[in-house]
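Of the protein chains in this complex, one is absent; all others appear in place.
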Amino acid sequence: MKTEQITQNQLMLFFILYYYSTLVGFAASQLIYLSQYDSVLVIYISGIAGVILAYFVIKLATRRPNEFFVHYGSEILPKWIHIPIMVFFFVSFLQISGIILREYEDFIVQTYLPRTPNWAVGCMFGMVVAVTARLGFENLFRIAQGLFYLVILGNIGNAIFIGKELQWDRWIAFVTNHSGQGIFIGSFQTVPTFGEVVILLFIFPYLTQKHKTLKSIMWATFFSALFIGQNIIWLLLLFGPNLSSHLTYPMIEMIRYIRIADFIQNLDHLLISIWATMVFLKVTVFFTISVQILAHLFHLKDHRPLTFSLAAVMVALSINTASGTAELTSFLYQAWAAFLYFLEFIPFLYLLVDTIKQSNKKNKIGNKLKT
Amino acid sequence: MILIIIGFLIIFGYEWTYLKSKKRKKRTYWIVFGIIGASFIYCLSTVLFEHMPSPSDMIQFLFEPIQQKILG
Amino acid sequence: MSFFSKLKGLQQTQKENKKVFLGADFDVRMEWFKETFQQSIDVTFHELTANQTRCGIVFLQCMVDQQTFDEQVLKYIVSPHFASSPSELIHKILDLQAISTMCTTILSDMEEAAEYILDGKIIVFFEGDSRMIAFPLTSFEKRTGSETTNENVIRGPREAFLEDIHTNVTMVRRRIKSPALKMEQLVIGKYTKTKVIISYIEGLCRDDLIAEVKQRINRIKIDGVLASSYIEECIDDRPLSPFPQSQKTERPDVAAAALLEGRVVIFVDGDPIPLIAPVNFYMFLQAAEDYYQRYFLTSFIRLLRYGWLIVSLTFPSFYIAITTFHPEMIPTSLLLSVAASRENVPFPSIVEALLMELAFEGLREAGIRTPKAVGQAIGILGAIIIGQAAVQAGIVSAIMVIIVSITGIASFVIPGYDLGFSVRLLRFPLMFLAGTFGIFGLMIGVILIYIHVVSLRSFGMPYLSPTAPLRTSDLKDIFIRAPWWKMQRRPSFSGSNDRSRSNIEKSIIGEDED
């Protein structure tokens, strides 16, 4: 399998979109509900937490830079622990992609295609995801590179045109209104989203100039926190925390507020479809990783023949996850964060064991040399 | 349900031609079709049994108490 | 599968072509020629005796310049002053080749001689020597007076390639007078024996690219090559893709520019349109004129083309999506006029759009195929009478006619005809998707196309090359055209180590300003 195809620039642009997509689209309402005017602060705290996690993940990955985690993991932990963990990763990543897909389906069906069943939207989306996953990481990251400019253009346009509708008097609230409880709960829910940087472990062999990875991740986190922060500030300035947290999708209401010369109204569909491409990227990357884990577990030459069947499973998972919005939201707010914490702390375990093993080895060699 | 069967038949045929054109080992065929079969059964059962437990139920069962404890 | 087995069969028959040596006997060889070219009325066999030696002359009557042969060759051979004995004659002609400055070939394989005859050469052989001499006096009726018909420019050269490969090569050679410009010839086609010339500039072109092109062309085993498209389809990276993976041009200046960028030009005998490879998506949106006009204008027009490209791909599907799914996107006053014009239309808008698009494609095709005199009438009939009548009869809405016309015009704005065609084709699946899922479906379709284009490669070069993967230094000639004094480096796909292309010192502010 060819490795070293993803440039650091592509990695950075990808991660900006990766963070940006779901946080702004799906999580904004809950975040504002939990931490009100502290939301921006929460975003930055979470970003820093994400970078710290990335540091450890990169530390683990650089020890065997050109091997796949699924393969070398069994050198660190005994095989009977490593393989169940990998199976767990496989299922989790598939589940994560399923959950994001479900959120997306609900969104599209509710806002744009009422009366269309979830599975139809899911199947269309799943098909595109499968096709993209089949093409592999190299193309996935290239796609991100091209989409990035579109997204940034959309974002800037949004920022400019919405500007005159904002209530600037409200900005002082960002300085004066704080609550420790809000920051804590908000961060607890948001840190895992930035912690999803853990996927780096699985795409590390594909990167070029691996020593620059941490720098790219830092820049990506910085820029995405900037963009997310800007969107959240805009939301708060436009709607206030009260209304924002009552809207299911505050972003779309904000975009609907754009009025250019009273002629171009309701640009939401266009901007939302641009944003939807980001969600597509995020789903695809999770899905591709899970398919690759499975292919590596079976020691297959490539992951391609598995994509379509697993995409079907992903769509089935997305529908099976919850029967309604209430069930989905309660699941997301009550168990999801803890689950992600668990998932994201597994690399620490590996790093710890590996470090101990290496120092043991060194000691042994040292001892041998001494004797 | 018919759609699922048709869909999986198409997937099966497509992967078959793919594996054939790439001249893969017999083991690969077994693994790939095993996975296709398993996903077929899963997809079918989600349609047949509406309230089938999903991984999310498991996650909720395991992690909800933990999160409740942390957040107090 | 059956295609490949055919190819294998071809390979075997070609291997059977053995060499035939018949020795020095005159009659045996003459008989062989006559047998080989049995029932071929256009082959002329001529026997004469010059200086007591029997000479045989075989050639294709209509493909050689007989007059020159008589004046330059025959006159000397027959003249008694030329040689005093048969052996001297043979020695003078075959060993010293002392009769003309033409680049003659000496050969003794009969099969080869037959091939030479078919290529338009005159074969002369003598009693008592097994060797034969071939005079390259090929001459046939050619089209002359070439002027561009498809890639027109207002400013810039008007010359266009012709069918004859040697003329074409000369046109390029006249523009690039450097020994680094290489022309390598291959012969493809079991029966047609078509000459294919691969030209490139040594040092600018990547070596592996040249090797790859040669290898791919050599792989082709086919009965005949009548046009460059035969080769194009056989050397594409992804033959199933709707997107063109090599560029076609009828302009020698475009070919020369491609060579200077380090690309390979493949000429095919008999086709005035050579292939250029590798190519990226953006090259289809660049016209020759872009480089002849001032860069401000060019940049503006290029941006315009990108806009029209998007229009031509998505306009009808966008219309379908917003009218059937998201009417809230249209401003109220516009919506009312659209709704009013659709009020009496009996079809759903997707059917209406398909109907009109297909009608438009039909009209376009009819316009191209019909004799020129009738073509114009069809244009008028189609555009004015049918459109008007259809609207008045209430079969289609006036808005839809506008949409289809705009889309049609948009597809003609794209300079690369191939790309225009694939875009026109991709419009239809997009219309279906938009008709089923609205903007969401349209988005899915566009993402699919985008993914496909991203994953495409043309001779190893990514199809969206300077943008994904990003190469900032190459962006100067993509969305805009930077002035020449700003484009000082060659595009990065050129294999040269020294990438500096020009060194023009130019400051934007005039020097004598102070």
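For reference, chains read A, B and C in written order, and residue numbers begin at 1 within each chain.
Everything that follows uses one rule, which is that a residue touches a chain if its C-beta (ideal position, glycine included) is under 8 Å from a C-beta of that chain, and two chains touch if they have at least 3 such contacts.
We adopt the following convention: contacts and distances are computed from a predicted model.
Between the names "Pyruvate synthase subunit PorC", "4Fe-4S binding domain-containing protein", "Acyl-CoA dehydrogenase" or "Ger(X)C family spore germination protein", the one given in UniProt for the chain missing from this structure view is "Ger(X)C family spore germination protein".
Only one of C:168, C:323 or C:422 touches the chain withheld from this view, namely C:323. One of C:44, C:241 or C:405 touches the chain omitted from the figure, and that residue is C:241. Across the entire complex, the residue among A:27, A:91 or A:243 in touch with the chain not shown is A:243.
Touch with the chain that is not drawn comes from one residue among C:344, C:376, C:473 or C:502, which is C:344. Mapped onto chain C, contacts with the missing chain fall at residues 238, 240-241, 323-329, 332, 335-345, 348-350, 391-392, 394, 398, 428-429, 432-433, 435-438, 441, 445, 448, 452. In the full complex, chain A touches the omitted chain through residues 110-117, 120, 123-124, 127, 131, 169-170, 172-173, 176-177, 239-240, 242-243, 246-247, 253, 256-257, 262, 266.
Just so we're on the same page, only the chains that are shown with their structure count from here on.
Rounded to whole angstrom, the centroid-to-centroid distance between chain A and chain B, based on C-alpha atoms, equals 22 Å.
Rounded to whole angstrom, the centroid-to-centroid distance between chain A and chain C, based on C-alpha atoms, equals 46 Å.
Residues of chain B that touch chain A in their complex: 4, 7-8, 11, 14-15, 18-19, 24, 28, 31-32, 35-36, 39-40, 42-43, 46, 50-52, 54-56, 59-60, 62-64, 66-68, 70-71. Here chain C touches chain A in the complex through residues 322, 325-326, 328-329, 331, 437-444, 447-448, 450-451, 454-455, 462, 464, 467-470, going by the rule given at the top. Across the interface of their complex, chain B is touched by residues 91, 95, 99, 123, 185, 188, 294, 298, 300-301, 304-306, 308-310, 312-313, 315-317, 319-323, 331, 334-339, 342 of chain A.
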